[in-house]
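Pasting a structure below so you can have a look.
A single protein chain has been removed from this complex, and every other one stays in its place.
Each chain carries a letter (A, B and C) given by its place in the written order, and its residues are counted from 1.
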């Protein structure tokens, strides 16, 4: 059974193999009337491209998107939005020798065990190239969310054991994360990581890392009990990214060692907590100058009082529903499986073989995963915003 | 939009408020012909009941299940299996005073923000009682899986910062986890945790903890690329349990600091690795004495060679598809939010209030979450086993 | 794979065998804040009960519903609404002799071919009793729709070849359909049909018939292109009722022989067509004294002009989307399969057998199908009303 669709109301289906004719996505359920241009999509795809830093492959992935449907005169029609990206620079001969080998850490063998066959060119659909469709769809979601004042930003939190500044630290600089190709929110840390990656590259090895993400501008009420809690859906979204080995929300694993008195976030009147970047801080959506979300999405009178929380150990949700505080999470990614060091493995005949992966591969995938994490988070939120419209009579 | 259903082919819908007339579930899509009795369900529900240890509430939750449909002469019919559990011991007056307060760490306020109203009796559907429906459904899934030799076991890995022995440690004893009410796989650790919980109870405080889970007996090929990878679906399942703050698979967050040369698991011929509890080690399903899974679920000739892995940093999946090695994960749960220490909060009028929760509450929910984690894992696997049947022509 | 759930946002799952412990349903996704009592459900279930007329079985089907969850202090909570109906009068011995026979016109053999086993007591889940769960869920949907001014009414249009007055005929009297047990909208026709049924009963035979249904009070815009057009979803809903052999909308099959110039409905300004029972004629929902649907459900400024149509050959939809005119359809139901005349059939061993069905059976199911058709139509509309809330940014 296919597993290439995601979402319930705002729903994306992606397609494409690494070295096939094209990759792309179809977004069904995007509301009508949203301004959308190919430039909105190109921008996010660019962020996913290999950088020029030490950690990145030099392959030229153009990822030039084309909008095939669903947009007319610059606005979404309410119909499916199909986006196409041709594969240009394929050089599948690089991979020919690997066709009979099961590369350690890759899905070669499990795909054969599942389907009885596989596309060996660049890993086929198990390649990271698959995420181009996610990012294109995420760009549509982002555009929808931006009009509600909802902003998603992710960054590199660590690579190879070297940590970037934490949110709250003095030297934490999210703007810097957009400037350097490693997506590290701190100049000094970026330099240290760059050096570490150069070292690993020389050693023919690779690194894993952490991605942090913050979603701000949410109104309270998003997320659906009981199985579709916000962290559950977000967790699935992020864990579906290749190489992701874990995710934690708010205090995360540290909460397991904590006590109720220390962990509980104290509710306070919102007026007492103006600094918290809770719901409503974003710019109003165009054409809705009150800045209020549409009726279906806001607490109707005589709703509960507007509240905030002194701390955010919860990571922005209670009972799986957004509190209006920022949703914050962190995800762990394993080291890139393709390394040039020789590794022992098996081939299709079951014979032992030695393998050195010599193609163009990233030493660390984390910087390129950052926009993918953002895309998945945006897709989740766009869906939950729409689902929330049906919560009340 | 409702979020009380889970799964695609093996699909459960749960219902019920903590202090309403009843809780229960409907399982749709369970294959026909599986022996199933109310005893199978009662057994798992018993494991979820409050124990007699220091960490547990003394409320008497009978959870006596009744099978309303879907079973005839002891076998599943292929039709929906509805299971009902009446709420007996409700004492909703315990909670009356809380109706206007937003309890810190609870979903009171977010539910009001979402729905405009809520059932204040015991937290309504945001209560942990909701998980009774999951466990009942999980028992059906377990029965199906057991016939394929697939076994799910979870245990308490830590509480309040005190760790149980790890799998692989000399004193790790999974049978002990079934004997003590804390579900700790080691006698000495259970005693230490018991003492810590007594201390916290006295202080009017609570603890969080970690649950570990192992799924063995899997054949390779389970999990659906790209959004429905095995860890993605399992992650959603476990993160949908109230209080869960994170999940990690295999090497998990540690993988983020590792290198490819250290992290990659080396493939070996299965005959060289007989000790690994990979696929096919369980007992054959009755009526299938070959011990092989049905045709649709196994690799067809001339399939890939049967392989295993020297290590299991991957946690049993590659590319989101099961390798046949055990699937291993760990989940973090925050401390119980209800504590008897006074806490500051707000009421519905927005006024500040002080709150001491005096009802019967667990000091730590982790031991009772263990069977819920097992249930969710069983539901995921039952679904993926069925989905895999359609992978090939 | 289970097929006992229906709907996307307003979603019902039903369960129960004819002679099992109970039948029921779980409605997930019903918005919060709707007044709902057990009386609302009982009323619709009563209409489904066998009447005292010649066409009906005398079995006493109590169908006393119990609301197990989802309602608190008389209002829906936004959580799953589970409704239970115990089977009381079962007498399964009536059916014992049939266990090995494949009754002509029944699903006995196909269920065995599918599942390898079946519940022979009263047809198990293939019995018409199954529809009790649909009617209970439909009652919830109706309550939701009534607040928007949307009303669903069905009636018997013909039985055994004898036609009731058509809508538009002088003697068409929908109130009469609520008075006689045959649900015929005309006193004289009811008498004729009653006589025809008495005749058939005496002959040990049975009759089929037609059900007509009208949905009024719809606003324009309901239905989702391209696969989820209003008639497509409604068609599936009605064709899923056992014994349904066909459905037609508006001019229906007659349209196939018509021409464009005759069939096209001419658009007119709504003010010119005040008699048409198009959208907005129902009473305003309580608490919304403007009589307007909530913002998300109405055409936003500077929307298209309010229009109506001179005729309604389209049956209330264009391009699968509601026009605001009444949605009108008709469904055909085959004769009851169980007849007391001897019939030739086969048994499980493949041997020829003669069968006379002597139990309590309806001579014609059509009057009892009327509320089931209404229930399915209500479920479809409730779902489409919610889905439409996400059409626009």
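One rule holds in what follows: contacts are C-beta pairs under 8 Å (C-beta built on N, C-alpha and C of every residue); 3 or more make two chains touch, one makes a residue touch a chain.
Nothing here was measured: the structure is a model prediction, and the numbers come from that model.
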Chains shown that the absent chain touches, full complex: A, B, C
Options C:72, C:102 or C:144, residue touching the unrepresented chain: C:102
Touching residue (missing chain; options C:126, C:181 or C:216): C:126
Absent-chain contact - pick from C:27, C:177 or C:339: C:339
Absent-chain contact - pick from C:74, C:168 or C:305: C:305
For chain C, residues in touch with the removed chain: 1-6, 8-9, 14, 102, 104-107, 109-116, 125-126, 130, 158, 160-161, 200, 205-210, 220-221, 223-229, 231-233, 235-237, 239-240, 242, 244-253, 255-269, 299-300, 303-305, 307, 313-315, 317-324, 332-339, 341, 343-346, 348-350, 387-388, 390-392
Chain not shown, touching residues in chain A: 1-5, 9, 11, 13-17, 20-24, 26, 28-30, 32-33, 66-70, 72, 75, 77-82, 84, 114-119, 121, 124-125, 386
Touching residues (missing chain, whole complex) on chain B: 8-9, 29, 31-34, 76, 78-79, 144, 147, 225, 285, 294-296, 386, 389-393
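Here is the rule we use: only the chains that are shown with their structure count from here on.
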Chain whose Cα mean lies nearest the overall Cα mean: B
Separation of mean Cα positions, chain C and chain B [Å, integer]: 39
Separation of mean Cα positions, chain C and chain A [Å, integer]: 44
Between chain B and chain A, distance of the C-alpha-averaged centres to the nearest whole Å: 26
Contacts with 2+ other chains: residues of chain C: 9, 29, 32-33, 78-79, 386
